[in-house]
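All protein chains but one are shown at their positions in the complex.
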Amino acid sequence: MKKKLSFKQRLHNAIGSQTVEEYKARHAYLHGVGYSREEWDYMWLKSKNTTWAHQFGRMVGYDEVYLNSVGHMDNMCCHAYGETIRHFPQYMGHDIRSSGSSGLHVLASDVIEVAEDGKSARASYLTPGTLTGPVGFDNVHRSGVWLWERYGSEFAYVDGKWQWFHEQVCPDLAGDYDTGNWAHNRYLDFIENDCTVGELGGRPAQLTEPGLFHRDYTIVQTVQDTVPAPDPYTTLKDVPDDKSYSPGRWDPTDHVLVEVKEKAVANFDAQMADNPFGKIREGDE
Amino acid sequence: MKKEFTDEEKVLRLWDVEEVRKVLNRHSYYFSNEQREEELDALWVKEPENQKTAAFGVNTGYYVGMEEIRKFYVDYRRKQRMEVLEKYHEAKGTPLDDEHLGLGCAAMHTATTPLVYIAEDGKTAQFQGYQAGFQSMGKPDGTADSFMELGLIHCDLIREKDGWKIWHLELERDHTFPVGENYAAKEADPSWPDPLSADFGEPTDKRTVYDPFFGWEYMFQDMPRPYETMTDERSYGPEGNLGKPYYIRDPR
Partner (left out) sequence: MGRTFDAEELLGRWEDQREIKNLMGRMSQDYTLKKEGGMFSKYWSSRDDVCLGINTGWFTGPEHVKEYYAGQAERIRLESSVIAKAFPKNFEGKTEEELYGVGMMTYRPVDTPVIELAEDGKTAKGLWCIRGSYSILTPGGPQGIWEWGWFAVDFIREDEKWRIWHMQYLREIDRPCGNQWTGPWHTYEERPEFAAMKDYQEVQPNQPCTLRETYSAERPFAPSPRVPEPYGTFADTFSYGI
């Protein structure tokens, strides 16, 4: 590919590729501390075609992504902090969102391709991450959770700046450091008819496209290539739907939009026991 | 004001980012392989002025100057490793020599999720990474004390004649999980007992550089970002802000 492009085009694409790595890392750390506003204001494209998908479905449009990822997230952080200081007054005077955070969606196995036209970039990663913290959700014990996922990410070059356009997160595995055996435990859950799928995505407040977009590991799960690693490509429009991380939403300028049916809205309840979207029970019956 | 770079400068800065990452990745391998003396010679600052201000930080403080760093990172570690070997010596008569040092021991330290910025003036760089690793110390009965470890890496690098060099390195340990035990069964404890706290030694500049109980509270303030030139305030060395609360960083 590099032979076809001018030096300047190749340089633009190389900088784009490195910017993808920068944004992915910035997101990982800011997300780890619940500093959502600081990433969504800075890196994300304010487009109706901006999307963020997880196990539970896809948020569509910057406004919906912001509602869930900033408003909803801050709400949860504040609620958790309010509970934590009842148990640990040492946290008084410390940051509401970030104090006590130390878990990260670790970045590994990166594959990054920038379009020949220099207007978009696509990336996929494995993220063998941690959801660890000095104080767990019960405010009594520590948290020692690990969560391993795959990422498919798309970026657009708009107004002279690389901006985050689409994200799709695919959780596969989770467990506790270092107890139990994830593969055997999931098997036992299955044969005891106590295996749930779709519980690794958190609890969004609103979704335009709800649905189980990626199933976490079970003994009966077939191979899922939900976010295929990007191949070299010419322009985002040419990426086939089955390879895209947001099918049909290739236009960052909002001239071409995908028709949206009625939005699925769940009343947010921080204490909600179950995910309103996506959870299913699966078992040997 | 944001500086405009020529195309040639842009290419060089692309490579600067790669080289900075590579320095920290090389550090991870030297660190894991117990090639600490070699690391200090190969990756750390050489110029006398930089050697004086070099710093190695742990949760409990800084070792300042290459002489102090060497005493801690090389000599103190050798002592720790020798203590493990002494147990084999007492039980099995294993010789207490360099050939047997490290018997039953293993470690891997990674440097994932790198975030790097090169100063506009090109003289310094800042790195943040995440270390997910392990250490295991064997015992003569065939068992071992094995731990998985997680923590942040902060590093200032400075450009010397032969390339990017580690100037201030801060390894912040968050969690130390005993292998085969349920970490979440341990109570949350503000005093944060770390089973491997001996790794911190006795820093020459003792202070709380990182308190795992409050975690990444100042991530947004501390993480690398585009910058013009290195300042004391930005530095990850002892003159910087790591570990300081907001009202000390920005007094009213």
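Going by the order they are written in, the chains are A and B; count residues from 1 in each one.
We take it that a residue touches a chain if its C-beta (ideal position, glycine included) is under 8 Å from a C-beta of that chain, and two chains touch if they have at least 3 such contacts.
None of the values given here were measured: they were computed from a predicted structure.
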Among B:T53, B:T112 or B:T176, the residue in touch with the chain that has been omitted
B:T112
Omitted-chain contact residue, chosen from B:L12, B:M82 or B:L196:
B:L12
Full-complex contact with the absent chain, from A:N75, A:N181, A:T234 or A:T253
A:N181
Across the whole complex, the chain not displayed is touched by chain B residues 7-8, 11-12, 14-15, 18, 22, 25-26, 28-30, 32-35, 100-106, 108, 110-112, 132, 134, 136, 138-144, 146, 179-180
Kindly note down the residues of chain A that lie in touch with the hidden chain.
2, 7, 10-11, 14, 17, 106-113, 124-128, 148, 150, 172-173, 175, 178-184, 186-188, 217-223, 225, 229, 284
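As a convention for this text, only the chains that are shown with their structure count from here on.
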Averaged over CA atoms, how far is the centre of chain A from the centre of chain B? Could you give it in whole Å?
29
Applying the document's contact rule, which stretches of chain B touch chain A when the two form their complex?
7, 10-11, 14, 17, 112-116, 128, 130, 132, 148, 150, 174-175, 177-188, 190, 192, 212-220, 223, 245-246
Touching residues of chain A toward chain B in the complex: what are they?
7-8, 11, 14-15, 18, 21-22, 25-26, 28-30, 32-33, 35, 38, 87-88, 90-91, 93-95, 98-102, 104, 106-108, 128, 130, 132-136, 139-145, 176-179
